[in-house]
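The other protein chains are all here in position, but one chain of the complex has been omitted.
Take a look at chain A:
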Amino acid sequence: MTAAATPFGDAPAARYGFGLLVVLLYVFLLAPLVTIVGASFTSGMLIEFPPRGFSLQWYGQFFQRDNLVAALLVSLRVGLITAVVTSIMAMMAALAGQAMAGKLGGWFQIGMVLPLLVPELLTGVGLLFFLYKIGLGRSLLGLQIGHILMSFPYAYVSISAALRQVPPSLGEASSSLGATGWQTFRLVTLPLVRPGLVMGAIFAFINSFDLYTMSLLLKPVGGTTLPLALFDFLTYEFKPTAAAAATLSILLALVGVALVQRLVGLQRAF
């Protein structure tokens, strides 16, 4: 087996240099994760790395803190609903965007990703005032609306990119063979767009699960999300319980990756 050439050439120095760059990149990306996962297993009383001994006590502490578990459940529920609702809305928007030609289509695309362009804090404050106006201030539905708004662009970008890969001729062929619009969508377009749809849903879920500023402003009275609960916890108790909660969140992300692999395969999704 021969090694592939690096972007810098095939010379040994280029190979070693490229290898080193890749290793550094992985260290940069993974070091925070390794640190927090390691710290969650400490038998000491503080978040520290390397951990002092090995213990699962902080996982036990996490599950004994009803407030943290309740926050985790709120985050999961909101994230799940966000993923499903956002995917459906983004699918419809992507289809609409594809049907629009010229400048209108361009403006439509920009409009769909606006929540990414406007600072989250400003969107959150604006939404907060609006939600109070319509009687949804500090309700779970208000929080859900905020999360859907902020997660929508991720799903839209993913789905519309997948949709652009579908040759228009397939839809035309389907129509010419007598399929209705719905049948064409269901039997032709949807299977081809599925990798983008799944990725969009997962991005939306992860984005929702991690949202902080929006949740801080819109969280329901008496309820909270995991990132907020962790911040509140860390403000007054710098204990590895937070590291255990973070590790569980990382585990959830890995479950998401496994789900992508199971549904569409990682190669097709990226």
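Rule of thumb we're sticking to: a contact is a pair of C-beta atoms (placed from the backbone, for glycine too) under 8 Å apart; a residue touches a chain by one contact, two chains touch by 3 or more; residues count from 1.
Operating definition for what follows: contacts and distances are computed from a predicted model.
Trainee: So one subunit is absent here. Using its UniProt record, which name fits best from "Thioredoxin domain-containing protein", "ABC transporter substrate-binding protein", "Nitrile hydratase subunit beta" or "YCII-related domain-containing protein"?
Mentor: "ABC transporter substrate-binding protein"
Trainee: So which of A:A14, A:L248 or A:L263 would be touching the chain we can't see?
Mentor: A:L263
Trainee: Using the touch definition from the top, which of A:A14, A:I81 or A:A253 touches the missing chain?
Mentor: Reading the full complex, the residue touching the unseen chain is A:I81.
Trainee: Among A:F8, A:W107 or A:F129, exactly one should touch the missing chain; which is it?
Mentor: Within the whole complex, the residue contacting the unshown chain is A:F129.
Trainee: Spell out, residue by residue, where the missing chain touches chain A.
Mentor: Missing-chain contacts on chain A: residues 45-48, 65, 67, 76-77, 80-81, 83-85, 87, 125, 128-129, 132, 136-140, 190-191, 194, 198, 201, 216-217, 219-224, 228-229, 231-238, 262-263.
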